[in-house]
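Structure first, commentary second.
The complex appears here minus one protein chain, its other protein chains still in place.
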Amino acid sequence: MNKLETKKRIIEYIKDHPQEFPFISKYWNIEIEEGNEASKDKILSISYGHYKTKDIAVTPFYKSISKIIDVRKLKGIN
Amino acid sequence: MNIVIQSESHDLSTDDVISWIYHLNKTSRISKLDDFTEVNDISLEMSNANKVSVVVNNNVNIDKETKYWYRRGEFDIDKKLTKKSNLNRNLCDETIRPILDYLDSGINQNYLNKFADNSVNKLKLLEKAINLDINIPDTLITSELSQLKEFVTQHKKVITKPIKNPFINFNTTEYKVKFTTHSKLITSDDLADEDYKFLPSFFQKYIEKKIEIRSFYLKGAFYSMAIFSQQNEKTKIDYRNYDRTKPNRCVPFNLPDDLKEKLTVMMEELELNSGSFDIILTPDNEYYFLEVNPIGQFQWLSKNCNYYLEKRIAKSLINE
Partner (left out) sequence: MLLKLFTNCKITKGNNRSIICDLQRESFTYIPNSLANLFDRNYIIDTEKVLAQLDSDDKKIFNEYIQLLEENEFVFKIEENDFGIFPELNPEFDYPAEISNAIIDRNQNSTYSFKEVLNKILIPSNCRHVQIRSYDIMELDELRIVLSLFEDSFIKSIDIVIKDFPNLGDKEIKPFLFNFKKVRTLILHSSNENKLIQKENNFGFGVIFSITQKINSSAHCGIIQEEYFNVNMQNYFESNSYNSCLNKKISIDVNGDIKNCPSMSQIFGNIKNTSLKEAMSHKDFKKYWNIHKDQIEICKDCEFRYICTDCRAYVEDPSNDRSRPLKCGYDPYTNEWSEWSTNPLKQKAIENYNLKELFNN
């Protein structure tokens, strides 16, 4: 059974068995993911050395460190 | 003196706080307990002289000088033991569980938040607010459509929201399923059916908003932010329905002193030294308490209002 079918089944089940769910269940946003544990760890691929922290996305600096590139000459390829 | 941080390995706020710790005090020693920490070895000593000292897994030391910050994560019993048999599981419950529960309750009073804060009861919060004369929206918990209909007749606009977490996860054989929702306005379509039962659900009178307020409480001080969510149809009912192209205006805010005093009493009675309040200011200038989340996000509040909360937390952990 693929994701879409699974989702449909779940929505139907909730509709047919309201007594098993809270009232708000009809408004639930339903997300379905492959049951693969490894996928999440693969994404947390950025680590920060002695800080012992990790991240999914990297944080840029809040400004340009130096202004050595003539950005004007790059107009049109952005 | 060392600092123990219990968190998630990918929590950005934790990384920010660690930056401040190392910057403010280069000699800080930080031990991290991330995500699920399986406890394979534990030793604990108590005495009047040395208060409580704990050594977890032979490498994390907690003593009377240690500052502990609980942000996320959990202590787990050694999986090998619990998988063996019912007897082993029961033995663990009897012997190891109480020790972990004790760790979860925060030790030596040198902590910022504790695991046990996760289970603060939302209904208890509302009750405390009532007892302290703080406005709350009229609330109903019921399993019957007929009772809901009466409530809606009385209050006209009613919202429903999860009583605990906005997320519920469960697994099928193939998939992981995640249910999410925040607040939803009840419409007449919802009330059209004949009476039927559902699991006890949480309903509140919808309070008109001038602005929504998020206030971060840290050891007696309040850092508040006003969220102007009413101009945007997307965010009007629940500001968490973020509009990323035109974010709601978020600016610093000052809560009135008398409300701050009452909220401080609430926190002290709940034994919480930190938490994030959700408050509504109505067009009639009345403040309504919605909830306090003992362990919530503060990064966007800190950034939007230039409060440097990560620095403040770091300072409280290095004893300043």
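Just so it is clear, A and B label the chains in written order, and each chain counts residues from 1 on its own.
Assume a residue touches a chain if its C-beta (ideal position, glycine included) is under 8 Å from a C-beta of that chain, and two chains touch if they have at least 3 such contacts.
Nothing here was measured: the structure is a model prediction, and the numbers come from that model.
Touching the chain that is not shown, out of B:Val52, B:Ala129 or B:Ala226: B:Ala226 (per the contact rule at the top). Chain B meets the missing chain through residues 16, 19-20, 22-24, 26, 226, 228, 231, 246-247, 249-256, 285, 303-308, 310-311, 314. Residues 45-51, 57-74, 76-78 are the ones on chain A that touch the missing chain.
Methods note: only the chains that are shown with their structure count from here on.
Chain geometry summary: the mean Cα position of chain A and that of chain B are 22 Å apart. Chain B makes touch with chain A in their complex at residues 9-12, 14-15, 18-19, 30, 32, 34, 148, 160-163, 171-181, 184, 190, 196-203. Interface of chain A with chain B (complex): residues 1, 3, 6, 10, 18-35, 44, 48, 51-56, 59.
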